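Every protein chain of the complex appears in place save one, which is left out.
Labels A and B are assigned to the chains in the order they are written; within every chain, residues are numbered from 1.
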Amino acid sequence: MKKFTVVAAMAAAMMSSTAAMAAELEVTHWWTSGGESAAVAEFARLFNETGNTWVDSALAGSGTGANPVIISRILGGDPMGATQMNTGRDAEGLIQAGLIRDLTPLAEEEGWKDFYADPGLFDACTYDGKIYCVPVNIHSWHWLWLSTGAYEKIGQPVPKDWNEYVASWPALREAGVVPFGLAAGWALNGIPGVLLADVGGPDLYMKINKDHDAEAVRSPEFRKVAEAWAALRDVVDPAEVVPQFGDVANQLLAGEAAGNIHGDWIQGEFAVAGATPGVEYDCLPGLGLTDRIEGGGDAFYFPVLPEGTAQDVLDAQTTLAKLLVSKEAQVAFNLKKGSMPIRTDIDLSTANDCMKKAITILESPEGLLPSGETLNSSDTQQQLDDLNQEFFADKSYSVDDYIEEYAAIIESAD
Amino acid sequence: MTDIGRSGAVSRPVEADKPPGLLYNIFVRNITAKIAASPMVAIVLIVFIGCTLWSVWFSFTDSRSLPNGDFVGWAQYERLFSARRWKISATNLLTYGIFSLVFTMVVGFLLAVLMDQKLRFEDGFRTIFLYPFALSGIVTGLVWQWIMNPTLGLQSTIRGLGWTSFTFDWITNTDMVLYALLIAGTWHGTGFVMVLMLAGLRSIDGEIWKAARVDGIPTWRTYLQIVLPMMRGVIVTTLVIVGSGIVRTYDLVVALTNGGPGLSSEVPAKYVINYMFTAGNLGQALAASTVMLLAVFVILIPWMIIEFGPKKAH
Partner (left out) sequence: MANVSAVGEPSGPRPSKGFNPKRIIIYGIIIVAAMYYLLPLYVMITTSLKGLPEIRLGNIFAPPLEIITIEPWVKAWTSACTGLTCNGLAPGFWNSVKITVPSTIISVLVAAVSGYALVNWRFKGSEFFFTCLLLGSFIPYQVMLYPMVMITAQLKIFGTLWAVILVHTVFGMPILVLLFRNYFASLPQELFKAARVDGAGFWRIFFQIMVPMSLPIFAVAIILQVTGIWNDFLFGVVFAGTQNYPMTVQLNNIVNSTQGVREYNVNMAATILTAAVPLIVYFVSGKWFVRGIAAGAVKG
């Protein structure tokens, strides 16, 4: 019972004579929304075509749903075959304990660094010079999503950048359109980073997140960012906040809300609803202000399986790792997920306009800024999130106090 | 009914009168009983004491996602006490806790008194008051989130009926969100308190009522001055159960408000769990849980010594 993956795999191997090298591999992830599960289904489909079986273990909610389960199971000696996990320092403990499979030989054999659009993506997977995870896509929060329907209502053209968008808020309010659609909870956490890099500029972003330069936080450039953040806070009516980001997508398509800053995965929701960019919605990467955007990837880890695990299962891990970055899987997965692929040597002619904009950025040198999640520990990130949540909810929280608190966190950041 | 709250004293084992040796006392006497109690002893020693010491120890380390950090002294505590979110969480719990405790106890007691008036359909009413206790905090939070959501729930319904200025936005209002929590929490917990109180009321000798009536004491004074003090035992049990539930409040907050808007409904248990599983800072999380536990100790230990400690012979 305990080593279910193993037993099941052995049973499967014994029963099926046709696929000699077949194994069942349990994969845990927290991709449960419409677009997300459509995307992960592509991985599963391709994996099953290799003769192996993808055993799906979806757990909604990364922080409280999936994370404790994934870490506990690896720690307790009942690991899954593969798992999505937050990159960066979260996985370090498990890697140090020798519980995560070292993928360096595979990466070298397959020449991953040669075809990855930005080998910097591996930074988050690298520990002590070795590679422990496979980034499968590039996600970015740096998108301003706009509802064409909402702008029709007020008879204005759809804004071309953040400043035009801000200028349209009063007219939107007057027409009874929610200027900025917002989902409760974590959906807020990505927005300040976007404002920092796009309103403040990439240099400021790097000074603060990479060099942890507290003086940069106290600079006039950062004040502009904080003021933009405060302006956004003041235009959002807390009573209009909806439960999930998928609900915001629906608001935009219905023209009930005009805009939203959210990660590219919201496109998956647009796609599920059958919407196309340029018709029902529009997208501005870098808020229309910059052509360098910050991006980080979702990544898969492969736990070290208990001793005595059948070779089939270990092979299945390898098969899956290779498959995740293959051209076919990258196209199929990312078109559904709405994220950028990790390689640009693939045919994305079926990609929609938004993703094409993203790929142009990705192809340009230095187009991709390293993600805040990689530069800051999740501990620092949590402190920033706490600060931003508090600031956003309390309209009397002054910009000055915000800057001071922010600087204090950056001073002690790691 | 002479011995409420002192029942331990009457239940001494018969052998207590003999004066056997120490070793005999520890290992041989009532050996079956000791074996039978050993699971409990093991659980207390290994889990409740062992794991608590474990968590206290790692609160002095810089452990990240796994318990393997280096000793850093009081650093985690210094950070904890300078964290605004922790201050907000602690204050929230104090406010919510006091209101919730008073509210559930008072409402539970009042409902029990009403239920004790030889009502028709008593079983039916009691089931109605008690059923929320069968639901998890997550479900409770979800349902009330829906009812209190301004755009979906009560507010929009009443506005739809024509009272367009009606406002009920507690759940999205930083000043009122704790009371929204209170509405859901009270709904969930009072039924259980009512049942306990009702049980207490019914254990009281009918003679008391007769005597009170003969003396011409008004009903409300009988309840307040005679019945309530006699229910001390049940009140103590209820306080322990309700209190431990309040300190651990987590599911309900996550489902109802997820700590928001902003940080205005954050609670300590959520701080602990967030830092443990989302922020990957075990040291900080365990420092927070140690402080929680210490606070509980400070409040409870003096009372426990009086209540459950070694008793003098009667």
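Just so it is clear, a residue touches a chain if its C-beta (ideal position, glycine included) is under 8 Å from a C-beta of that chain, and two chains touch if they have at least 3 such contacts.
Computed from a prediction, not measured in an experiment: that's the story for all the values here.
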item: Residue of B:113, B:176 or B:228 in touch with the missing chain, whole complex considered; value: B:113
item: Chain not shown: contacting residue from B:72, B:152, B:176 or B:228; value: B:152
item: Residues from subunit A at the interface with the omitted partner, ascending; value: 1-5, 26, 29, 31-34, 36-37, 40-41, 44, 54-61, 65, 68-69, 72-73, 75-78, 80, 243-247, 250, 269, 272-273
item: Interface with the undisplayed chain - residues on subunit B; value: 1, 3-5, 7-8, 10-14, 25-26, 29-30, 32-34, 36-37, 39-41, 43-44, 46-52, 54-55, 66-67, 111, 113-119, 122-123, 125-136, 138-140, 142-144, 146-147, 151-154, 156-157, 160, 187, 191, 195-196, 198-204, 206, 209, 213, 219, 222, 231-238, 240-241, 243-244, 247-248, 250, 269, 272-273, 276-277, 282, 285-286, 289, 292-293, 296-297, 300, 304, 307-310
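Just so it is clear, only the chains that are shown with their structure count from here on.
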item: Residues of subunit B defined as touching subunit A within the complex; value: 63-66, 68, 83-85, 88, 145, 150-151, 169, 172-174, 254, 258-264, 273-281, 284
item: For the subunit A and subunit B complex, residues of the former touching the latter; value: 62-64, 67-68, 71, 75, 86, 89-94, 96-97, 184-185, 238-243, 377-379, 381-383, 386-387, 389-394, 405
